[in-house]
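Have a look at this one before I ask anything.
Here the complex is missing one protein chain, while the rest keep their positions.
Chain naming follows the written order as A and B, and within any one chain the residues start at number 1.
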Amino acid sequence: FLEDVKCQAKAELQASEGRYQAQRCVTQALQTELLQLYSRLEMEIPMPTAASPPPGGAT
Amino acid sequence: FLEDVKCQAKAELQASEGRYQAQRCVTQALQTELLQLYSRLEMEIPMPTAASPPPGGAT
Partner (left out) sequence: MADDPQRNFRSAYYEKVGFRGVEEKKSLEILLKDNPLDVEKLSTFSQRFPLPSMYRIHVWKVLLGILPPHSDSHSLVTRYRAEQYEDVQAALIAMRFVNASTPPTELCLRMFQLENQQLPRRTELTQPDEEDEHFLAIAKAMEEIVDDPVDCYWLVRCFVNQFNNKFGDSIPHLPKSLEHFLSQEDSRLLAHLKASGCLSALPYSLWFRRCFAGCLPETSLQRVWDKVISGSCKILVFVAMEILLTYKIMLMGMNRPESVANFLTNLPQENTDAIVTKAIDLWHKYCGTPMHSV
């Protein structure tokens, strides 16, 4: 019976791990897309750099 | 003793789920950011696709 509980716990943990890995793939795809978009924006539009204060540097 | 095993499994699962939930928050934040960037791109550059829709033919 104890083995049973352990097996179940392991399966649940694996399922959680699987969900996590799937989300990670999504996240990575989104981050890649974000990178591309940023570089496109930077090429095509002069970025309003002056308007966006550097993080932490706001006064 | 059985309770003990269950408790341990639960704590591990919770930590794993926390990691998964954080990934979900990341996904959402990335999507929001992407959306914003796309709308900025569309406003500021005449998009190749957006330039050619027939007038009044918006779907």
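Things to note:
Simple rule for what comes next: a contact is a pair of C-beta atoms (placed from the backbone, for glycine too) under 8 Å apart; a residue touches a chain by one contact, two chains touch by 3 or more.
Owing to the predicted nature of the structure, the values given are computational and were not obtained by experimental measurement.
Listed here are the chain B residues that touch the chain not shown: 4, 7-8, 11-12, 15-16, 18-19, 22-23, 25-26, 28-30, 32-33, 36.
In the full complex, the hidden chain is touched by chain A at residues 24, 27, 31, 34-35, 38, 52-56, 58.
Following the convention adopted for this analysis, only the chains that are shown with their structure count from here on.
The mean-CA centres of chain A and chain B are about 8 angstrom from one another, to the nearest whole unit. Residues 1-2, 5-6, 9, 12-13, 16-17, 19-20, 23-24, 26-27, 30-31, 33-34, 37-38, 40-41, 44-45 of chain B touch chain A in their complex.
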